[in-house]
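All protein chains of the complex are present and in place, except for one that has been dropped.
Going by the order they are written in, the chains are A and B; count residues from 1 in each one.
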Amino acid sequence: MEALFVNLAAVLSGWLTSLGLSPIWADTVLLFVKWIIVITIITLNIIILIWLERKVSAFFQERLGPNRLGPFGIFQTIADAIKLLTKEDIVPSAADKLIFKTAPMFFIVVAVMLYTVIPMGQGMEVINLNIGLLFFISIGSLSTIALLMAGWGSNNKWSLMGAVRSVAQMVSYEIPLAFSLLGVVMISGSLNLQDIVAAQGKLWFIILQPIAFITYFIAATAELNRGPFDMPEAEQELTGGAYTEYTGMRWALFFLAEYTNLVAVSALMATVFLGGWQGPWLPSWLWIIIKTYGVILVFFWVKWTFPRIRMDHLMSFSWKVLVPVSLGNILLTGAGIYFCRWMGWC
Amino acid sequence: MIEFSGLSLYDAVFTAAAGVTVTAALGVVLFRNIIYSALSLVLAFLGVAAIYFQLNAGFLGVIQILVYAGAISVLIIFAIMLVMNRPAGRTNLTSPRTREVFTGGTITAMMLTALIAAIGLSDWPKTVLLKGADDTVGMLAELMLGDYVVAFEAAAILLLVAVVGAIILAKGVENK
Partner (left out) sequence: MNGQGLIKGLGITFKHFFQKEITEQYPDVMPQLAPRFRGCLQFEFEKCIACGICVNSCPNNVLSFETEKDENSKKKKLLSYTIDFQHCMFCNLCAEGCPKQCIYFDHNFELSSFKREDIKMVYLRPAEMDMREEESTNGQEQQESKEQKQIDAMQKALQKNPGKVLSKILEQEEDIIILSELMQSDEKTAGKIAELMVKDKEKAAKVAAGFVNKAKKNRAKTETAGEGGDAND
């Protein structure tokens, strides 16, 4: 069970080379296969995720949630997806059509690219990049541009307002986001996510870096535009922010990308702070799924507990609290490492 | 390298990245809508990042994406949106006066000639791939925070001063 997928990949690449393909081309084909698997997982996952979010939010509010279609309403999302895919595709006549149409594609591509580096098990990742963590952060920062494109292309004041909010928010929260991960990097001494997982063999980094975990969680919530930091969407005041003018398929793409980002960030949190795929008894790829879903449930919990906070409060919280705290955490970690070395513990 | 109809995979990737970069850079200049220009600038940055990746300078490529494509271009687009005061389709026009077009063209031609001459005439040293080049981050860190730490810190202080200066220019000094 443990090496199921690794073995499958080895079998596939062996078969490709036996067909007469040179190793580098076999690798390229394998890469494409991996991508297709990742995209399939993402699309199937979102069906469960949306159902889960609706169900969890219902339980928090003592409702039942979707319960009509299939057992526990599990097929509700599929029905919704079919509805969205068959809806009319409306492009506003005043919109900047090129930008309007490119924005959702850009957003989803950026979201899918995040999965390049996430270790989904022992020896299971699309590419084992030696700067994986940094790659994740930098690709994540690109989604601001997609939102800005959506807001600008819609040619609608609410959309632009939402886009401006989300960009301001994401640019400010990227700093504590990156800084809070630095503490982990300093301890593990590597930007490679597999190395970071390996460094947590004895002790999870959530215990060594609790401040970093909390700051990263808050910054990630803002980065994902999730509640209570969902001003960019703000259904009640901005009628959906940057997505206001989008319908059917394009809107579904944005939605898909948002949940894709959520899973990616949760998987990264599980990898960096919760020991990654390491765990007893179960195979590694199951452990990362369990941990990721645990983090996602916490995200849901937070979203359905707190009300949306004000934009200026959000910004001042980032600059006046999170940035100094995460900088302090780096200082503390550095001092801790030197103290540890001086004492000869590590 | 794998030969594929006279072109190695390495060359193909480089051609694609360079093509995207150059086309996007041309788009920056030639688009009449300045928003399109700004967005193609993002594309150009991404192309450059791709070339960095190909040259085994992953750290530089990632920083290129993070800083230039992710943050600076957003600031540029913000600035454009804030000061735009005419229809978006007429924001990046070429100058109507022939004299200026001529001047600009001359300067560009001279620059281009100088660059080509410089590239052609230089004696490029053959770089050998350093051992352990996988760990570019560590090497860069040793260079920046070891050998060239003074220059690095000086640049950091310069940037800090610039930021503080920009804030003072923008907000003004409060007179007590």
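Everything that follows uses one rule, which is that contacts are C-beta pairs under 8 Å (C-beta built on N, C-alpha and C of every residue); 3 or more make two chains touch, one makes a residue touch a chain.
Since this is a predicted model, take the numbers as computed values, not measurements.
*Asks:* Considering the entire complex, write down the shown chains that touch the omitted one.
*Replies:* Displayed chains contacted by the hidden chain, ordered by label: A.
*Asks:* From the list A:35, A:60 or A:217, which touches the chain that is not on show?
*Replies:* Selected residue, touching the omitted chain: A:60.
*Asks:* So which of A:15, A:32 or A:306 would be touching the chain we can't see?
*Replies:* Of these options, the touching residue for the absent chain is A:306.
*Asks:* On subunit A, where is the contact patch with the chain that was removed from view?
*Replies:* Contact residues on subunit A toward the absent chain are 56, 59-64, 301-302, 304-306.
The working rule: only the chains that are shown with their structure count from here on.
*Asks:* Return the distance between the CA-based centres of subunit A and subunit B, expressed in whole Å.
*Replies:* Measuring from centre to centre gives 28 Å for this pair.
*Asks:* Contact residues on subunit A for subunit B in the complex?
*Replies:* It is residues 22, 24-25, 28, 96, 98-99, 129-131, 134-135, 137-139, 141-142, 144-145, 148-149, 152, 160, 164, 167, 171, 174, 191 of subunit A that touch subunit B.
*Asks:* What does subunit B use to touch subunit A in their complex?
*Replies:* 2, 9, 33, 35-36, 39, 42, 58-59, 62-63, 65-66, 69-71, 73-74, 77-78, 81, 88, 134-137
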